[in-house]
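Just one protein chain is left out here, and the rest sit where they should.
Order of writing sets the labels: A, B, C, D and E. Residues in every chain begin at 1.
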Amino acid sequence: MDGLRFDGRKRNQLRDIRFSRNYISTCPGSVLVEMGRTRVLCTATVEDRVPPHVKGTGKGWVTAEYAMLPRSSAQRVVRERSTLKTGGRTHEIQRLIGRSLRAVTDLKALGEVSVIVDCDVIEADGGTRTASINGAFVALVDALAADGRWQGGRLPVKDWLAAVSCGIVAGMTVVDLAYAEDSMADVDMNMVMTGSGGIVELQGTAEGEPFTKEGYDLMIDMAEEAVGKIVKEQRTALGEELSGRIGAI
Amino acid sequence: MDGLRFDGRKRNQLRDIRFSRNYISTCPGSVLVEMGRTRVLCTATVEDRVPPHVKGTGKGWVTAEYAMLPRSSAQRVVRERSTLKTGGRTHEIQRLIGRSLRAVTDLKALGEVSVIVDCDVIEADGGTRTASINGAFVALVDALAADGRWQGGRLPVKDWLAAVSCGIVAGMTVVDLAYAEDSMADVDMNMVMTGSGGIVELQGTAEGEPFTKEGYDLMIDMAEEAVGKIVKEQRTALGEELSGRIGAI
Amino acid sequence: MDGLRFDGRKRNQLRDIRFSRNYISTCPGSVLVEMGRTRVLCTATVEDRVPPHVKGTGKGWVTAEYAMLPRSSAQRVVRERSTLKTGGRTHEIQRLIGRSLRAVTDLKALGEVSVIVDCDVIEADGGTRTASINGAFVALVDALAADGRWQGGRLPVKDWLAAVSCGIVAGMTVVDLAYAEDSMADVDMNMVMTGSGGIVELQGTAEGEPFTKEGYDLMIDMAEEAVGKIVKEQRTALGEELSGRIGAI
Amino acid sequence: MDGLRFDGRKRNQLRDIRFSRNYISTCPGSVLVEMGRTRVLCTATVEDRVPPHVKGTGKGWVTAEYAMLPRSSAQRVVRERSTLKTGGRTHEIQRLIGRSLRAVTDLKALGEVSVIVDCDVIEADGGTRTASINGAFVALVDALAADGRWQGGRLPVKDWLAAVSCGIVAGMTVVDLAYAEDSMADVDMNMVMTGSGGIVELQGTAEGEPFTKEGYDLMIDMAEEAVGKIVKEQRTALGEELSGRIGAI
Amino acid sequence: MDGLRFDGRKRNQLRDIRFSRNYISTCPGSVLVEMGRTRVLCTATVEDRVPPHVKGTGKGWVTAEYAMLPRSSAQRVVRERSTLKTGGRTHEIQRLIGRSLRAVTDLKALGEVSVIVDCDVIEADGGTRTASINGAFVALVDALAADGRWQGGRLPVKDWLAAVSCGIVAGMTVVDLAYAEDSMADVDMNMVMTGSGGIVELQGTAEGEPFTKEGYDLMIDMAEEAVGKIVKEQRTALGEELSGRIGAI
Partner (left out) sequence: MDGLRFDGRKRNQLRDIRFSRNYISTCPGSVLVEMGRTRVLCTATVEDRVPPHVKGTGKGWVTAEYAMLPRSSAQRVVRERSTLKTGGRTHEIQRLIGRSLRAVTDLKALGEVSVIVDCDVIEADGGTRTASINGAFVALVDALAADGRWQGGRLPVKDWLAAVSCGIVAGMTVVDLAYAEDSMADVDMNMVMTGSGGIVELQGTAEGEPFTKEGYDLMIDMAEEAVGKIVKEQRTALGEELSGRIGAI
């Protein structure tokens, strides 16, 4: 119960997290997020058109695409264009990222505009989907701030957003699993929360034995604390001025 | 807080559930499951080969495919073969069904055999993924019982499996949402549990406002009760003899 | 020459035929047709747009899609979306169904509207394409009757339409082949006729030895008689009122 | 009833037919067939492998592919590779050609070998599928003769094979329709027969009004006569020696 | 150094070249080009629409498609529609043809019109891409001349265009390689030039050893001479009147 994790972290300890903004010179909303060795390049693009199901509603839309570079993983990942199919895992992750971002975006204030966030994994050491959400949020804020529409004023972003993984590994409940832990976890949970503590998405899967409600409660508490820390890092990365333009009216 | 639901059900009340076994004469594991007007045809096929990642391990595999017939929905659904893509939602659901079934299958006792379960939605009135899991479990048991390998003895099925949706609709926490409720829910949760009460999968999404841990706990309790009722129906449908062959050794 | 068929039928005897209308509650033109154990779900959808080649002509269009559910056949059928191709057989059948329906539809009276008929095979025991046509016709009539455009008046349907298979099996000319007969037939013919006795489509294939004009004539006569019986069943299923609204002006 | 056709032909008169053998220097079974202005390049390739469903049976297989060059038609035809789909019409035609060729091939004598016949339309002036069959037969014979396996002896070809179209155009029953006739025909029939008069394939479609059994009989008689003439041309093209090696043992 | 080539040609000698214009009766810009046994059917189609990136500029566009018929090669070539992919080599060649033709087309004088040139290889004996360019140019001129827009006057074609291959084979620098030479060449170069001697495209690849600048210069000189001869043949094929309508204003 008191042992350290394989990399010396405590059970509730996150890996080092870093946001490098303006990573690509021609893309204002481009962020390289790092959580330990997991690195994801997140870029947000504002486009002046919306998908058909939104057209005419006066509202906007936020969507995401996710991909792994071929050598982001120790085993080379075959490009999806070669298989002529987007895999199920890819679909699941990009739908999760998109839904999560929409939950904190004020789609009405956004207007008939869409934001597409691309999350491309440079190196994958566990937690790529949660790292993607963390970086995507920062990229989204940067892209909206750079757009002429909301200059200086409140951005169409209602709340902060961060995500973290939890799991039970060798009987120990831990947060922010690295790949070495992820691959031997009995339970794998991903939690997406807002800065004010609301739950946006919550997905738990028993990889081996089914888990109990108690185990589940413990994970939620741990995730809640971790999300708070990540939001703090995002706030530091974005700086005071930009941070002040986030939040419901 | 005390009002009835749009169709007269109480908040914790399931729709009528029915399992029609041997629905297709040439397929021993074929079940039409009905939950209210939602109808899904579930068929299980045992095949003598396994996917590459299992080959040589002595273990088996269970996988699922999910599709909606074009007029299962009020709005005609375009066939996925026409779009040359399997959509993200389809992928998500069939991966969920597959993972859930594997959680209660004794893959070692199954041996190097794979079972593919097809869930084809005849009519969709909400809850097609949970209905699919409920029917798929019965079809899986029937297909394994019909196969020569385990005749008379214990089946390679460790526990019962059932799923139900929960949600918060107009401020009311309810179970087994019909389409009319689903489309206006603030929170949508799907829970897959074993007969002995373990949680296998748990997916909650805030459609509008983020939800709280308390709201979440209430849904879990409600789902737990509902799953118990569904397992009882599965047991009745399968009959005493077959039911007796289910469960860990 | 006088022997009964493998299932006790006489040479010119059809299998039991049944039309279950309104099979899906949210789809007015939905019919489950059964010919013996062959079961096909036929649904007709009226849409307010027409394909490019009809646009601006004032006329409408009728088209069909055909698919087999994975376990409709004893051997599991791989879904076509998985292969990224619609097979040749599928194409052939859905083109046949579409052409046949158009032959009895008054496309001018239909107006710039298109009807898409989906034929999904639940169980395949021979004759799925002819059963599809028989059920599709009933679904088409139901869908048109439910549409506001022709309420009460004559429907844009010029004549009745039915189809049947014929074949030479072990030297015996028979009608409405079941799978057991189909798989050993020397000649396989499909005939689509109108209620007033006109030939709409006629396709004969020698599976083994080429056949003679005489053998061919015998099959045509037998098919003609059978089609008459099927039209009678369609008329009974649709009822007197609806039946009275069919036929050229 | 006595009028000539738009191009001066009598009702039962074929267009000029020509077979240019050895059309491609590196392909022994390559024939350019011309029926009037319709020109199809037919090439037959013998390969030392068979499709899975034939493997191990000791028998061979014959299959066909059909395509139109982009400007074979007055209106440029989009290449099927661009659409990522093989169209329904293409499928129908290549299945017809394949089935027809198999009907006169002695698959047992062929042995575990497959022949693939490619029919590429250079110019399309009606009747491309029947011209393809006529040319494909000659190419098949040439390819088999060039192969070492049957040198000098009887070829694994049981009978001659030819095809022709018939139709009712402006009330007149005619044979071998040119495009100008085809596009205004009320009935369109394609008939494939053997040299000894057996019917191999027969497909009739009412484009406008359904047709009667009498009209149908007239077309069959006309087609029979025409096929006889085409076989005579094939015999002349192949020459005495090769012709003598065709026919059942 | 003084030896003849495998087919008796001198090092700087082209194979016989022939242009058969009006090869397809319904397509005015249809040319069969032959360079030795290499035969390519080139057809040009003028269409009244332009791709999006040109729309509204007042300019036109020229594009090309290239394909090999299955038996153009000694080894049967699988159709690209079967693989659901257009191969890299195909892409490379059709982009080369398109760019080359655009280099001599006066896109402004063309107006908002596009020309699509299809190059389909009937028989491939080396140099199909250069033969395609040579034939495509003639087809382009014919198609533009047949179009009403420029009747009698100067065509929107600024200069003549021809292409040829060079290479170093067994130490000998040669022009217009046949397949037997191409397959053993150390260096393979393709050069596209205008009638007035400008270089439009130049692509050299070392198949084995890298080559030197000197070797390269020799090839360029040889190609230049050969292109001059080909342009002369094109001029003869097009005749005096049409030739006089080519060239910058």
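Miscellaneous remarks
We take it that contacts are C-beta pairs under 8 Å (C-beta built on N, C-alpha and C of every residue); 3 or more make two chains touch, one makes a residue touch a chain.
Just so it is clear, the model here is predicted, and its values are computed rather than measured.
Among the displayed chains, contact with the absent chain in the complete complex occurs for A, E. Here the missing chain is touched by one residue of E:Lys10, E:Arg49, E:Arg95 or E:Lys108, and it is E:Arg95. Only one of E:Asn22, E:Thr205 or E:Thr236 touches the chain withheld from this view, namely E:Thr205. Residue-level contact of chain E with the missing chain is found at 84-89, 91-92, 94-95, 99, 103, 159, 193-194, 196-206, 209-213, 216, 220, 224. Mapped onto chain A, contacts with the missing chain fall at residues 24-27, 30, 37, 41, 43, 45, 47, 65, 67, 69-74, 76, 79-82, 84, 86, 116, 118, 120, 122-123.
Here is the rule we use: only the chains that are shown with their structure count from here on.
Chain centres were defined as the mean of their Cα atoms; on that basis the chain farthest from chain A turns out to be D. Between the Cα centres of chain A and chain D there is a gap of 61 Å. Work out the mean CA point of chain A and of chain E, and you get 52 Å between them. Multi-chain contact residues of chain A, defined as those touching 2 or more other chains: 84-85.
Pairwise chain contacts in this structure: A-B, B-C, C-D, D-E.
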